[in-house]
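Complex shown without one protein chain; remaining protein chains in place.
Naming follows writing order (A, B and C), and every chain is counted from residue 1.
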Amino acid sequence: MKRCSSISDGLLDPLFESADVGRRLSDTSLLRALLDVESALAQAEADAGVIPIGAAKAIAEACTSTPFDVAQLGIDAQGSGNPVVPLVRALGAALPEDARPWVHLGATSQDILDTAFMLLARRSGVLMLADGDAAADACAELVAAHRDTVMVARTLGQQAGLTTFGLKAAGWLTSLDESVARLREVLQSRLAVQLGGAAGTLGVLGDAGVAVSARFAYLLDLAEPVLPWHTNRQRVLELAAALGGVVAACGKLALDVELLAQTEIAEVGEGAGTPGGQPHGGSSALPHKHNPVDAVLIRSAAYRAPGLLSALFFAASHHEHERAAGAWHAEWESLRELLRVTGGALARTGSLVSALSVHADRMRATVDAAGGLLMTENVASALAPALGRAAAQALVGACAARALERGATLRDVMASDADVLGHLSPAELDAAFDPGTVLKSAGVLIDRALAAHAGLR
Amino acid sequence: MKRCSSISDGLLDPLFESADVGRRLSDTSLLRALLDVESALAQAEADAGVIPIGAAKAIAEACTSTPFDVAQLGIDAQGSGNPVVPLVRALGAALPEDARPWVHLGATSQDILDTAFMLLARRSGVLMLADGDAAADACAELVAAHRDTVMVARTLGQQAGLTTFGLKAAGWLTSLDESVARLREVLQSRLAVQLGGAAGTLGVLGDAGVAVSARFAYLLDLAEPVLPWHTNRQRVLELAAALGGVVAACGKLALDVELLAQTEIAEVGEGAGTPGGQPHGGSSALPHKHNPVDAVLIRSAAYRAPGLLSALFFAASHHEHERAAGAWHAEWESLRELLRVTGGALARTGSLVSALSVHADRMRATVDAAGGLLMTENVASALAPALGRAAAQALVGACAARALERGATLRDVMASDADVLGHLSPAELDAAFDPGTVLKSAGVLIDRALAAHAGLR
Amino acid sequence: MKRCSSISDGLLDPLFESADVGRRLSDTSLLRALLDVESALAQAEADAGVIPIGAAKAIAEACTSTPFDVAQLGIDAQGSGNPVVPLVRALGAALPEDARPWVHLGATSQDILDTAFMLLARRSGVLMLADGDAAADACAELVAAHRDTVMVARTLGQQAGLTTFGLKAAGWLTSLDESVARLREVLQSRLAVQLGGAAGTLGVLGDAGVAVSARFAYLLDLAEPVLPWHTNRQRVLELAAALGGVVAACGKLALDVELLAQTEIAEVGEGAGTPGGQPHGGSSALPHKHNPVDAVLIRSAAYRAPGLLSALFFAASHHEHERAAGAWHAEWESLRELLRVTGGALARTGSLVSALSVHADRMRATVDAAGGLLMTENVASALAPALGRAAAQALVGACAARALERGATLRDVMASDADVLGHLSPAELDAAFDPGTVLKSAGVLIDRALAAHAGLR
Partner (left out) sequence: MKRCSSISDGLLDPLFESADVGRRLSDTSLLRALLDVESALAQAEADAGVIPIGAAKAIAEACTSTPFDVAQLGIDAQGSGNPVVPLVRALGAALPEDARPWVHLGATSQDILDTAFMLLARRSGVLMLADGDAAADACAELVAAHRDTVMVARTLGQQAGLTTFGLKAAGWLTSLDESVARLREVLQSRLAVQLGGAAGTLGVLGDAGVAVSARFAYLLDLAEPVLPWHTNRQRVLELAAALGGVVAACGKLALDVELLAQTEIAEVGEGAGTPGGQPHGGSSALPHKHNPVDAVLIRSAAYRAPGLLSALFFAASHHEHERAAGAWHAEWESLRELLRVTGGALARTGSLVSALSVHADRMRATVDAAGGLLMTENVASALAPALGRAAAQALVGACAARALERGATLRDVMASDADVLGHLSPAELDAAFDPGTVLKSAGVLIDRALAAHAGLR
């Protein structure tokens, strides 16, 4: 019995990919794309008068209806080092005699594979853009809903002041918006056909080379490049970097969720269930535990994407002469894997954000428990004009130490400190401790982020 | 005596960096940028009515004229983990009493450092753009000069057909143009001020936060972001990826030069001297040897940039809450090093291309020595309509084998082969072997690349 | 119909993996390993008196004979984020009532997965060691056969002196031997069971924890670690680095083959056919062309492994507390992929080396064509005692320039140069130009490399 695949039988895939995106990246989808490219090439050549129109029709028909054996093509690819050679042979065998000379005319394997990978990027990328927009929309809802939900800001793991959950989520939103916008830009403007022939000169096509190339691009709805890009991989790099940016945005969001979901903090939690019904994040060994599974799986992508990205950048500078001896081959699985984990991270980010439980009361409780210590920056600033920055900070610091020691709030300690009262009236002290004072800009910033998001589409 | 630096005393730097770019990335330049940022912040706050105008003036004066001890600041930075804390302390000490409360007001260390790195990127990037344009211009000259210089195309290390040196250099040109254009775009539109204060809320600035931020951006001629981007590193990633793209373009070019300069090929050579006068690439042990030193040093950057890039992408997804506990600190030297090696690679690419010796006669000799074998794709295509693709290739293959065996040219073997003559007239055979046939599109493509280049500025 | 896998249907796998190694890394093999681990755990617990012996037998039986649905397990894994949770559920369902409480007792998912990956590493690694030894043996044969085959040494792409093909191949051999030895060492001494339970304390096993752990290791023939290593990933890193070293050794060898196989050099060529019969490296478009396909595909691994390795090192430093929130999950596919491409590169290196055609005559012709220029280092050294190093080099350099100019050999030019003859007798000059002089150590070094290889096993 023929094995289906040497690696994947579906045991780990669902954890790391979106099923829809994954399907569009499969070997079967790659074969489909290779055939679409061969078909479009023939059509473009017929349109340009290079081959008979009947041949193009026969090729299109064979590309659509021939049942190719994916795994056998893979085995046969070993002699030449790429699957296009056996595919063209098999395609030729499926053609009527008079169409055979016209298949793959003037093309080289790299033309077909590069163009097919561009189709794969677009076909999977379209889903990612939708998933990205959905995740950002869900984020925007969180932002709007929690515009005024006060919470602790944390730097280097330490409580450091006040912010709002709306502003934190606005940071996620802006990062998603920026990275998805860049991905959209790359998908829309940088995916291009590759057509150069064996030497990258369009040589066999004679006078018709450029016309065929233009028509080829038109038919596949891809850009026509200034030059064949067989050894100029800037398009691949821009795509890869955009994917890496998206994963970074998702990864930061997931990290925050995981940190906020820590048992001791518990200011957010992942949603209560997956469609299948199984309790989400449940632990069979520990019934009360609720693991942030989505965040964890998104974060796994953030560990993997940079290495995949580096492989593509490594390879891109090593395309010898008119065809790379290995660097090009290294791209195939690396780029596909990067597309795959990005798609997985993005889809999962959407579900994570959509189902996120935000515990505003708990956030408030954390703020209250800090007893005014989160306002020290503001209070010291209020004292600075009179005392100077250093003395003001020292005074606040001394009061804070006393507050921690006595279990009192900083507000109360300062209200009974003679030095403080010599410079701030009780009303001024109240103002300095009012969270509203330090959150004035937060609302404005949030509104800007929401407006920017709304303006994107 | 105080050491100047623990690592670099200039022994290796000149090999890997452009002196001008390097200088703009030095610790001293970073300190300058930090001071420029503090100064602009004070001015912006004065303009917004937050601090006295006199204080801003005093701060600007202190930033300009105080002689700070760079190395001491570094030593003092250890307590807080960043150099802004001791710098602000030292800056305060240099101020008149009444200006002290107003320095660094409402800012956090990350605001100053992030913004300063944006300045460093712009200040060094401007030189890189100029170097990139110069390298591309030099490439364009090569392209134009060698538009019709026929040479062998090579794929997977094997001679594979004909191309022109103009087209090969056009590939370098397009790759440089695309990557430098992307870098320009990022430098122009994605460098932004960072201002958020301790919690990323602009909290201490109260109502004036957004106004100060806008003015701060205006004064430094950087973009104002929608939100503070302290934990949204998309800007850094876009910059890093653009730098990586430039290095990849330079690396591919240098690889081609190195391969073409191999003793056995010798179709190009590096220029005859450096300004200093020392014979370029000379080997003291081997007097006749001429090493492609520029290509080698450019290639070294191509080995290093992807790893630096991966560190930045890895770090970008790990910015906890409102300030990263390590990921941000990892950016400083990684980004600077990436800027540095990119600048070095780009400047050296310019000198390499400008001084490149192109041996067109040698290229022609290589083509001639191949005795028609480089036209096989075209000849087979000429036979395909009559014989079918597979049979045509088999016939040409048999003739090629005979030619190699007899030391004859493929043209001569085919001209005396009955099977061939049954399908192609002597005139058709001549046409099939005419290099001009397969280079028709090459000229058009070259002209497009030159036009695209000309249209860039 | 249920899809088999979202990604791989065998189109690209055969290019990048060894079928045998790939099979041992598949999801099905992973499932097998997970079951072997659960079975061994139960047996170890029975042996330690923790669970009834009958339960262990029932568990072993269920692990062997239950037909699990791999893809369904994958789908069910999404709720918990790993496949062990649904597997234990399914395994429980397959057990008789009285055995159910005893399955997976005291273990956590990570225990099972980590230990299973160690089994995967060993099971695939054993094949790699055999492939590595075979490749090294084939290399050793090349070394011995070409101990005295003189060829040009090349540095920075330039002809730089004389060496032997035996010494070059000895460099490949030593690199393979060293890297495979390190891999063997890691596979033999660093693969260990992981058993810690939910908190890494072996808590549920009470007094029996350590005894169970020891027995568990014994049954699986893996090492018993000092401590559970759930968050100490040194073992994974050592394995990954060893794999990366092997790929680097293969990649360097393949690069040399590709460079030596260049049309203009043609000192080696890849073998004439693959078992399947298809002409190896044939190009359908270019019948005379002979691509170094094995070298190209090996090199593709060399572009990919470092990025995969970096992901594992990134992740290893990010294992939070008693279980990582993402870093661990990122290991699974990264480590497997690294094992896979290493296995592919190693197997292909074996076939490449075994079937390599070495064109000693062509090597000799290249040496002869250099007309003595490759002996300049030696000739200058012969003159140095009399003239000083700099003057000697200058004199040889001047002669070399004259030789190149006149198309004469350096030997002839020097033999008629008065300055030279003033310091070297004709016999001394002959000696200085004798290749044997400079290859005296080469033979000794080769013999050392062969002896070291022979001593390895």
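In this section, a contact is a pair of C-beta atoms (placed from the backbone, for glycine too) under 8 Å apart; a residue touches a chain by one contact, two chains touch by 3 or more.
Note that the coordinates shown come from a computational prediction; the quantities given were computed from them, not determined experimentally.
Across C:Pro83, C:Gly132, C:Pro228 or C:Gly397, the residue that sits in touch with the chain not pictured is C:Pro228. Across the entire complex, the residue among B:Ala302, B:Ala370, B:Leu383 or B:Leu450 in touch with the chain not shown is B:Ala302. Within the whole complex, the absent chain has one touching residue among B:Arg340, B:His359 or B:Arg389, and that is B:Arg340. Check B:Leu35, B:Ile59, B:Val88 or B:Met414 against the missing chain and you find that the one touching it is B:Val88. Checked against the hidden chain, the listed residues C:Ala19, C:Ala90, C:Leu129 or C:Val204 yield one contact partner: C:Val204.
Hidden from this view is one chain, which touches chain B at 3-17, 19, 22-23, 25-28, 30-31, 70-71, 73-83, 85, 88-89, 108, 198, 254, 258, 274, 276, 278-286, 291-293, 295-304, 306-311, 314-315, 318, 325-327, 329-330, 332-334, 336-337, 340.
Summarising the interface, chain A meets the missing chain with residues 152, 154-161, 258-259, 261-265, 283-293, 296, 306-307, 310, 314, 318, 366, 373, 376-377, 380, 393-394, 396-397, 400-401, 404.
The chain not displayed touches chain C at residues 92, 97, 100-101, 103-106, 108, 153-157, 160-164, 167-168, 170-171, 174-175, 178-179, 182, 197-207, 209-210, 226-229, 231-234, 237-238, 241, 244-245, 247-252, 255-256, 259, 299, 302-303, 305-307, 309-311, 313-314, 316-325, 377-378, 381, 384-385, 387-390, 392, 437-442, 444-445, 448-449, 452.
Keep this in mind: only the chains that are shown with their structure count from here on.
Annotation: the chain A:chain B pair of sequence copies touches via predominantly the same residues, more than half of the used numbers being shared. One simple way to say how far apart two chains are is to compare their mean CA positions; for chain B and chain C this gives 32 Å. Averaging C-alpha coordinates per chain places the centre of chain A 24 Å away from that of chain B. In chain A, the positions touching at least two other chains are 108, 198, 299, 302-303, 306-307, 309-311, 314, 318, 325.
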